[in-house]
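This report refers to the structure that appears directly beneath it.
Every protein chain but one is kept in place in this view of the complex.
Chains here go by letter, A, B and C, matching the order in which they are written, and residues are numbered from 1 within each.
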Amino acid sequence: MSIFNDVESSVRSYCRSFPTTFERASGYRMWDQTGREYLDFFAGAGTLNYGHNPDDMKWALIRYLTNDGVAHGLDMHTGAKARFLERFKEVILEPRDMDHRVLFPGPTGTNAVETAVKAARLTKGRDKIVSFTNAFHGMTLGSLSLTGNSMKREGAGMPLGGDVIRMPFCGYMDDEMDTIDYFERTLEDPGSGIDLPAAVIVETIQGEGGLNVATKEWLQRLQGICRKHDMLLIADDIQVGCGRTGKFFSFEDAGIKPDIICLSKSISGFGLPMAIVLLAPECDVFEPGQHNGTFRGNNLAFVTATQALERWATKDFEQHVHSMAKAMKSKLETIIDDFPGLKPYHKGRGMMQGIAVEPAELAGEISAAAFERGMLIETAGAHDEVVKLLPPLILDAEGLDKGMSILRESFAEVAARHGLDEESGNVVSLKKSAS
Amino acid sequence: MSIFNDVESSVRSYCRSFPTTFERASGYRMWDQTGREYLDFFAGAGTLNYGHNPDDMKWALIRYLTNDGVAHGLDMHTGAKARFLERFKEVILEPRDMDHRVLFPGPTGTNAVETAVKAARLTKGRDKIVSFTNAFHGMTLGSLSLTGNSMKREGAGMPLGGDVIRMPFCGYMDDEMDTIDYFERTLEDPGSGIDLPAAVIVETIQGEGGLNVATKEWLQRLQGICRKHDMLLIADDIQVGCGRTGKFFSFEDAGIKPDIICLSKSISGFGLPMAIVLLAPECDVFEPGQHNGTFRGNNLAFVTATQALERWATKDFEQHVHSMAKAMKSKLETIIDDFPGLKPYHKGRGMMQGIAVEPAELAGEISAAAFERGMLIETAGAHDEVVKLLPPLILDAEGLDKGMSILRESFAEVAARHGLDEESGNVVSLKKSAS
Amino acid sequence: MSIFNDVESSVRSYCRSFPTTFERASGYRMWDQTGREYLDFFAGAGTLNYGHNPDDMKWALIRYLTNDGVAHGLDMHTGAKARFLERFKEVILEPRDMDHRVLFPGPTGTNAVETAVKAARLTKGRDKIVSFTNAFHGMTLGSLSLTGNSMKREGAGMPLGGDVIRMPFCGYMDDEMDTIDYFERTLEDPGSGIDLPAAVIVETIQGEGGLNVATKEWLQRLQGICRKHDMLLIADDIQVGCGRTGKFFSFEDAGIKPDIICLSKSISGFGLPMAIVLLAPECDVFEPGQHNGTFRGNNLAFVTATQALERWATKDFEQHVHSMAKAMKSKLETIIDDFPGLKPYHKGRGMMQGIAVEPAELAGEISAAAFERGMLIETAGAHDEVVKLLPPLILDAEGLDKGMSILRESFAEVAARHGLDEESGNVVSLKKSAS
Partner (left out) sequence: MSIFNDVESSVRSYCRSFPTTFERASGYRMWDQTGREYLDFFAGAGTLNYGHNPDDMKWALIRYLTNDGVAHGLDMHTGAKARFLERFKEVILEPRDMDHRVLFPGPTGTNAVETAVKAARLTKGRDKIVSFTNAFHGMTLGSLSLTGNSMKREGAGMPLGGDVIRMPFCGYMDDEMDTIDYFERTLEDPGSGIDLPAAVIVETIQGEGGLNVATKEWLQRLQGICRKHDMLLIADDIQVGCGRTGKFFSFEDAGIKPDIICLSKSISGFGLPMAIVLLAPECDVFEPGQHNGTFRGNNLAFVTATQALERWATKDFEQHVHSMAKAMKSKLETIIDDFPGLKPYHKGRGMMQGIAVEPAELAGEISAAAFERGMLIETAGAHDEVVKLLPPLILDAEGLDKGMSILRESFAEVAARHGLDEESGNVVSLKKSAS
């Protein structure tokens, strides 16, 4: 690994949690250079919803390459792009009665967010954007201003936030405060000092923020005040979309229809850089060329993305995700029951669940213990207090069982290490032998 | 083409200049869906320095895919990344006596610029960045603030520039003003109102800005005042680097050593999204994870990028570029001589040359006339007054001749259309028949 | 009045509420050019706490002028300034065990606030300042950013607020939300997106904001989180200080000790422009000349201010204010009881009380009705829904009775005009005849 220490910037991070050098990957499995196998419950932070190297996409890609298909096309028309747009319209937009237009920004999530926010400001002619506590929207200057995490914000090296209004997310103060009531009060009060925003940007589940779930009712009320006060609603579905919660869009369950939607991560299906911004017609306001970017036309990604959409032509995939999510939840709950010493509680929904523990540092220890046992899992939350499971959606029962066993063992090891399993010691060992 | 009109955002732009749907590409040639061939003197706006689908890279990619190599790796260690870093160190860094560290930002140019600027501010603890007139650095909020173009700036939908100090580029006022003298005066004068910047960001040739060339002496003096006044020097080599001027870095000719260097576009060699930021050791200041991004580990790009570096292991490629650039310049000069009615003058250097014409609109007409003849060429400059040639560096004599013929014909057509060839009418027709 | 229409800017405002031309004034009475007398329950928006032209100050001023005392002294030492500082130390600082240093900013409230905020940022090296909903801190750019009122904010002609964090004031959501809990949560949560502020600026009673009173407990808790999280506490005592609530400082009742205190309005005692900023020693961080201003040395104001301080050498004046405030409250409550149709409720404390009515426009009508009867009263609040009484503190029983009669008649007239006195009609008329 010396070349990394020798030459790569110290900013690198996940490689510190997963200290090995990976070489191959397939489905929900990865292998390092020594041939050791890992169970991937991390999925490229939500980029590999369909698993590593899915066969249909891989061969579509190889075929395209062999034929000298256009690899890089800026925003020129290409056959690969046309085929993606046609299928996206048929499979995603039309069945949902959406008349959004598709904008290809630079092929990353933060590019999508920056584009969404520019379009919102330009549409409304106002500068302020509302973002929520513990939001994560990316690391370029515009997106970072919208992001909550203080360590990441300090990376800007300058004060942030002149154009961002921070509001408390759903449940931020538990039952002590109705966060939508508060938000609305500031809009209705001409003395609030909160200037009318152009838009509100929201993740329906805050992934990096700790798997905080916005309720359906909260999302509906949020959309309601956006409509009432002439603000646009932007859904950042970069991590939580593309089927992560079962439906293609995470907000479908709530029955809302955001004006602007950001997709990236799993949109290409294969982990290739790609992003799209869906714009309600009245938000499609840029002049030609007013937003651009060199890699908007990553045609290899269009090839795999088109293939990936086939999962959404029927209801089968959605149902698979729902049933896996249900199974995962039930297994997580037994772990929660069995390790009360870690003060665990459940977080998230869909295939984006986890367990918050206390003290927060133990989440990192659990992740490390899991890695030693051959499983990749991330932590999340303001204090990195949540053990966050983000497996590929194509996970099967065998993979889930194996992963959950490793997770249980990792909880047990960490609990024991800190003497936090005493109270429930017997129960734990009994259950473990039974599993 | 109806799907594009039907579904894609109106922001799309190059497809309006090149109104067809492309399907295949190889070397400096592209083919549309009808099989028509085009000469590509545009090269993905500088992303395809090695041409479309170079054979060695293509097969390295297919091999990697077939073996289920890791496609997407965030910032985890992978074999593909290790191989890139090793070769980059051997072929690029060590021979140039550079001890810069390699940071992988999100895989686009604007991500690289945002990262560079964050690192600069964090290193120096100051917020201001100097950027030049007619600079182009990208379209996310931080980069857009640094960009000059007013139409693109207005796309932000909000006032920009609080943290940017604009300075005149080399030759901005022709001989009327020494722009480095002026810059330095503002630094030395405690009453100038120009707060000490953290860094200066510069393109050695302003590509989008109109092929404005910074002289060697100007760059050396710029580095001089950066050193003297404790400001970092950031080279944005995204379009002008990776061999575009002959040397790997565009600033090598000037003998300067920027503290931070942004590379993207042609760094992957194949048009795949990738970017790197080179940081002098004292600028490698981010904490682990303080800057991140989902697609930092686009391993397919690492595979092609590693292959692309082989062009730089010897001097042959560099010499090829120099000789092509020289030939291109001499051919452009004959066109300039032959169409005085368009008030043409030469711009740029290396394989990034062009002709400014007057009135500015004629540049677009020339580009359109060339497209009709089967050649892609872009325009650039504040008024889009420059016909800009950016062919793949692998262009050969045959391709150059063919391209230059088309360019000449296009000039002739546009000059004739506007009655601007009268004065020199005979000369033109004589030369044309001779060519 | 034609010269005003002819030449003065349309921004003028109070002259529209009180449409006459005033010539003379004494105590709590004013006379216009026709000799008509007015009862002043407005006191220069809190600038004339000691009434118009108090005799002792007037003659001190005439004596000083006659002797050719220095009128304008910048920040040079003068005898008049020395005498003010000595007496301020003896009468105000020492008895309260305060070691604050006195800074003379430009002689207006907004200058004091701007200075306070600069000192706070410089002391802490951070840019953000917390300000509250419905705050009013002044109209220059820094102060206006801290101010809540949207109409006034729009006067900036540009987006405001990049360096201001808005928090809900005491009772902003009634009982629905503990606003200090919420504030503290954002400070303790590293994902809140609320950067650690340099300081919090607060009015203990929001005068312009509608006579919103911060409770003692709330102020104590606010000071508590400031201390805990290393933020400075700035008290804007410009309108509410100088005895308006009985004590010299409005925050004395809460037992807190702000790090920085802004005084203006009644500090000169005579209505002459003057302001001071009190800085805890660790906040006295400016270099000599780093903040300046032409009229810092308004020595005529120092002369009257020194005289005014004599009111605070004993407890008599404070006791007078308390008893008048108590009497005013009881009279206001009978009005509230008698006009339920206006949905009135009591606001404020000390000699800064009022009645909120519904619909909001009626407050303006009541003020106008009072003016017709010869009394000046202002309205306040986000919707100008509060009839705000701010009489000189030297008001006596006769003046109070007369003012309250006029107020009652004005309520009655407006209630009758809108048919809002029906329910309680008899009671009203009976009480009126008795008064």
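Keep in mind that, in the parts below, a residue touches a chain if its C-beta (ideal position, glycine included) is under 8 Å from a C-beta of that chain, and two chains touch if they have at least 3 such contacts.
Given the structure is predicted, the values throughout are model-derived calculations rather than measurements.
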Inset, instruction - Could you tell which one of A:Pro159, A:Gly224 or A:Gly364 touches the chain left off the display? - result: A:Pro159
Inset, instruction - Give the residue, chosen from C:His77, C:Arg96 or C:Arg417, that touches the chain omitted from the document. - result: C:His77
Inset, instruction - Kindly state which of the options B:Thr78, B:Thr123 or B:Thr147 is in contact with the chain not pictured. - result: B:Thr147
Legend entry - Missing-partner contacts on chain C, residue numbers: 1, 3-4, 6-16, 18-26, 30, 33, 44-48, 52-53, 58, 61-62, 65-79, 81-82, 85-86, 88-89, 93, 101-104, 106-111, 114-115, 117-125, 127, 138-143, 145, 151-152, 154-159, 162-163, 198, 238, 264-265, 270-273, 277, 279, 284, 286-295, 298, 300
Inset, instruction - Considering the whole complex rather than only what is displayed, give the residues of chain A touching the chain that is not shown. - result: 158-159, 162
Inset, instruction - In the full complex, which bits of chain B touch the chain not displayed? Write them out. - result: 127-128, 131-135, 146-151, 153, 159-166, 168, 172-173, 176-178, 181-182, 185-186, 189-195, 209-210, 381-383
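Definition applied: only the chains that are shown with their structure count from here on.
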Legend entry - Label of the chain whose CA centroid is most distant from the centroid of chain C: B
Inset, instruction - Using mean C-alpha positions as chain centres, tell me how far chain A is from chain C in Å, no decimals. - result: 50
Legend entry - Approximate Å spacing (C-alpha centroids) for the pair chain A, chain B: 32
Legend entry - Interface hub residues of chain A, defined as touching at least two other chains: 127, 151, 159, 162-163
